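A single protein chain has been omitted; all remaining protein chains appear in their positions.
Lettered A, B and C in written order, each chain numbered from 1.
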Amino acid sequence: MSNGTSTAITVLGLSGSLRQKSFNSALLRAAIALVPPGMTIAKGSFAEFPIYNADVQAKGFPEPVQTLAKQIRDADAVLIASPEYNYSIPGGLKNAIDWISRVDNQPFNGKLIAIMGASPGRIGTARMQYHLRQSFVFLNSIVLNRPEVMVGNAAEMFDDQGNLTDEATRKIVGELLKALARVVADQHLLKGATR
Amino acid sequence: MSNGTSTAITVLGLSGSLRQKSFNSALLRAAIALVPPGMTIAKGSFAEFPIYNADVQAKGFPEPVQTLAKQIRDADAVLIASPEYNYSIPGGLKNAIDWISRVDNQPFNGKLIAIMGASPGRIGTARMQYHLRQSFVFLNSIVLNRPEVMVGNAAEMFDDQGNLTDEATRKIVGELLKALARVVADQHLLKGATR
Amino acid sequence: MSNGTSTAITVLGLSGSLRQKSFNSALLRAAIALVPPGMTIAKGSFAEFPIYNADVQAKGFPEPVQTLAKQIRDADAVLIASPEYNYSIPGGLKNAIDWISRVDNQPFNGKLIAIMGASPGRIGTARMQYHLRQSFVFLNSIVLNRPEVMVGNAAEMFDDQGNLTDEATRKIVGELLKALARVVADQHLLKGATR
Partner (left out) sequence: MSNGTSTAITVLGLSGSLRQKSFNSALLRAAIALVPPGMTIAKGSFAEFPIYNADVQAKGFPEPVQTLAKQIRDADAVLIASPEYNYSIPGGLKNAIDWISRVDNQPFNGKLIAIMGASPGRIGTARMQYHLRQSFVFLNSIVLNRPEVMVGNAAEMFDDQGNLTDEATRKIVGELLKALARVVADQHLLKGATR
């Protein structure tokens, strides 16, 4: 049987924002720096995805979609850091999920997901996060309940270079990654168990 | 004072799907054919929108965004016909809303919205519609409560040429347009009233 | 034609909490003190409602349900101040809505609604408010979009006697009431208009 604690854990990180100085891309970088032992977080991208169109899909999935689909499928978990646009999921991120969801051997199926979000306001992307959770019910993913990482007042949480300087936020991001590691270890253990 | 009932009513129609044979584009065409007297529905498009990126916005809104923004601003109301993707708003449609929401003199502000949706399954896009309604709270739009047009089993509602043949659905689409006309008439009346 | 601005405006206020020292009951009292000229806010209650049961309804609506239903029907608008319980509407408030929604000549139909909420945490009842908005789509009510009154860190916003002392919160509550008054005036004007 596999030993859950010693297994390497691979995570695919996805920022919901394409902006160069995005708080959420910065939050993802912070997470990469805060990984617990044995975990690595690689970054994926949907920047080159076209708007979803079933007629385009019929001619074959675009290269960037195939790439991200494979990255997600190969990872133990997906870590999403996303802003909230208009009280919901950013269209770009949702469009990426829509493309990925159509790929054979649906990559999000049974996949472990952790969600973070940073916003300038007080609510800290809560509205986006519950909409995202609803999509992942359909996709049959396993979304961590806790901790919920909702970074409000983002402008005060990062320095000018986009480093996450707020200690409470660094702590909760670390806790999210540890919670992720625990569930991945459980999944490895269950896969290894003979029943 | 303006006379609400005789004023021409202009509606901007938007399909949430880019697929050529989309049920929702077909539903929108059906609505265009079912307009009550005095109403016209023009079609807008987000097919050429890039994925939203604030850095791109900083260099100027792309031409297709400006075009749709103006169409929405000039219309009395917006009629959306959209599928549900992954239990929420299609990324392409949400991306269009995200772009439009940043344009000066925010085009959806105070705008009247009517929502329809068609899906192959039984639920008929209900989950998409409540997420869309939440976005329009932020955008300060006025979304019609009734009738809710949720077209389930879409494959049986249209013929091979994409004509809406189901009588009950044709009736409810007509009722939605009439409800839209009534609220536009109210708005015209209120604007014309001296207070 | 009626003159919207001079008409008296009656509002039925409802607190989602039964606790004696409830922040939300205190928020409602603050609103009562902050009413614009011409508006009065009376308090309703669901404290004596039984848990909804259609078999009980079949024998006749309980007295307290009939009383609140009449109060809502007679008012121009309903002002709800409610906590968030378990990321949604408090069961007691929802139970009240469930009872009222079954009364003949459904009292919430077309009724104007304004929502406020106070919570000890940062999010300030946002999650409760969007669920409440969804219920009011079914009930065909008109819920004000703005301002959204989400009072976070409630313990710091009130003094020991439950007086709302935070100036920014007092201001936004006042704005909500003024927004309510404007829409009621519009409704009075529309009802008075011959068309």
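Throughout what follows, contacts are C-beta pairs under 8 Å (C-beta built on N, C-alpha and C of every residue); 3 or more make two chains touch, one makes a residue touch a chain.
It should be emphasised that the depicted structure is a prediction, and the values quoted were computed from it without experimental measurement.
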Statement: Given C:Asn53, C:Asn109 or C:Asn163, the residue that touches the chain left out of view is C:Asn53
From C:Ser82, C:Ser119 or C:Ser135, residue that would touch the chain that is not displayed: C:Ser135
Message: Given that one chain is not shown, which residue among C:Leu14, C:Val35, C:Val65 or C:Ala96 touches it?
response: C:Ala96
- request: Extract the touching residues of chain A with respect to the undisplayed chain.
  value: 3-5, 130, 133-134, 137, 140-142, 145-146, 148, 185-186, 189-190, 193, 195
On chain B, residues whose C-beta touches the chain left out of the figure: 87, 122-124, 126-127, 130, 150, 152
Residues in chain C touching the chain absent from view: 17-20, 22, 46-47, 49, 51-55, 85-98, 101, 127, 131, 134-135, 137-139
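Throughout what follows, only the chains that are shown with their structure count from here on.
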Query: Cα centroid separation between chain A and chain C, in whole Å?
result: 38
- prompt: Quick one: chain B and chain C, Cα centre-to-centre, how many Å?
  reply: 30
Statement: Among chain C residues, those touching two or more other chains are 130
